[in-house]
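Comments concern the structure below.
All protein chains but one are shown at their positions in the complex.
Chain naming follows the written order as A, B and C, and within any one chain the residues start at number 1.
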């Protein structure tokens, strides 16, 4: 399995080193707590950037620089915020083609036993969104939706 | 428990003496087979005389002589015919008042284990009809029905 | 020894190797029950099949170890139970070869499945004068919902005829079909006669006329399985309790575009996207059609039933039942005065019959006393009784657990009935 980024490796390694599920759960909360409101201002929390089908609200943006996709995201709930932070950091800095190489196994390495199926499904949906951004070269979540992708 | 008739006693005794359920079942069939079509001609098998709510068709008539009710009945199925024969013979020759004395226990003595609940319900319905005839002094099944009794 | 040979070839033969009926019988605890002191011969699977231990245990295990309401919860049990529940939806989809689990709507019975179509698709797309074709041998579940639309909307329900053998008449069906035909609602297998309807032809012809086709698979799926994509039916309904699953659960399959076009059926929890007093929006299928708490443990039991029959092999079950059918037909035909009702060339293992001169209720009662459970009456197919000119029939319907000895007991009981009743 390829390594998308050093951030990804860091997260994966950290989670692997924690052998207590409760601690892994708390680790994710800690990541979520580090994401501050200012990191993702209200002006970005628009319907345009809102992912549907999540238990809590999730916003995602894709900033493309030098053909590389840089994701940022936010949620109103801390645990989801933690997962969003892990996902966006892990899979940012890749080209559209590189994003297509990312598979569910990559996500599975991050989403250890501490997560409910519903959250796992949410993470997979996030990955799908990243890959779609990769395919279309950017845009907004709403843009993907209205393009029917 | 009072004895409505000697026929009743005969049936009850006979059934009590048979201690095999299968034999009791066959005893009822035998009674049914003895009832011939001529005993209850087609002309009596009318909607007027038809009891509703039975699995197979059951016709009942009440002939009142000297204030005493004499029932006859018929069915298209032999087992039911046997039950009808037992019921009509057992509870015929009684006055309206005497009919009101007949209780479900009387029927229960006739309706031994060989019968399904549905048939037991059918026999109780027949008893109810007899008692209604007793109350109203006669008439037809359809008459009872349209009188809403 | 002629008879014995025919038993072997009918029941044994090739299928013996793949399917061991004695082993299968051991999976069904109820089969060891005694009835009036006799061992039970259960020939009423057409009304409802018995359940293998794996189904009973799946339901019990659900309640004992992970039961919780589904879909709405984020806690461990709720998540676990939702996973198991939704896994079954996928298994059902695979079993009937639906394109996706989103084509699979959970209902409480095939009766509800058909009513759902009538009340959503029917009320939305049908208008006065439109025609719905059913057959003369439908179960009431596939007649009354359409008659209710007759009263409500003014559509016309037309019955395509059968012949005296119970054969579906394709030519007559072709004649009935016309531009007014909007729906053909047909049983795959007659629950009374066993007739296997040539549904593939029916579907092709109906589609040529632009009509949709709903198959009542209540009996069909049990005896032969189904591939809804291969058949190309628009709707397919079946009921769990006849497929060795729990009571209280059914399925409606529908093509995606058709399901998507349908308004919701019942309103309540789980089927909505957003509720407010200013306006409410609904979920996508299949959830749009699943209001309220579903039959959770029953779906899980149905999953176990499907795994069970798949493991035995639907072809093996079908071959075994065909063997029983051939054997029983031969033995019963050999009894003087027994008349088989329904002699179509292609039949599932369902035999309706009468004894000349005896009332069917009496026959069934005598059979019952011999420990042989059959069904008697109109079998929820009164129009068919009228068509055949009978008040009812006695019906022996076979399941995967029946064996040649059951047939022998049935025949012996029929002889006893003749002896007692004639």
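Here is the rule we use: a residue touches a chain if its C-beta (ideal position, glycine included) is under 8 Å from a C-beta of that chain, and two chains touch if they have at least 3 such contacts.
It should be emphasised that the depicted structure is a prediction, and the values quoted were computed from it without experimental measurement.
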Check the options C:59, C:88 or C:205 and report the residue that touches the missing chain.
C:59
Omitted-chain contact residue, chosen from C:256, C:314 or C:380
C:380
Residue in contact with the excluded chain [from C:153, C:176, C:291 or C:390]:
C:291
Name every residue on chain C in touch with the hidden partner chain.
29-30, 33, 35-36, 40, 42, 44, 47-48, 50-51, 55-56, 59-60, 63-69, 72-78, 108-112, 114-115, 118-119, 139-141, 143-148, 157, 159, 239, 241, 246-249, 264, 266-272, 274-277, 280, 291-298, 361, 364-365, 367-368, 372-377, 379-380, 382-383, 386
Name every residue on chain A in touch with the hidden partner chain.
21-22, 25-26, 29, 33, 55-56, 76-80, 114
Just checking the interface: what residues of chain B touch the absent partner chain?
55, 116-118
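The rule we apply is simple: only the chains that are shown with their structure count from here on.
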Can you tell me which chain lies farthest from chain C, using the average of the Cα atoms as each chain's centre?
A
The distance between the C-alpha centres of chain A and chain C, rounded to whole Å, is 47
Chain A to chain B, mean C-alpha position gap in Å, rounds to 80
Listed in rising order, chain A residues that touch 2 or more other chains are none
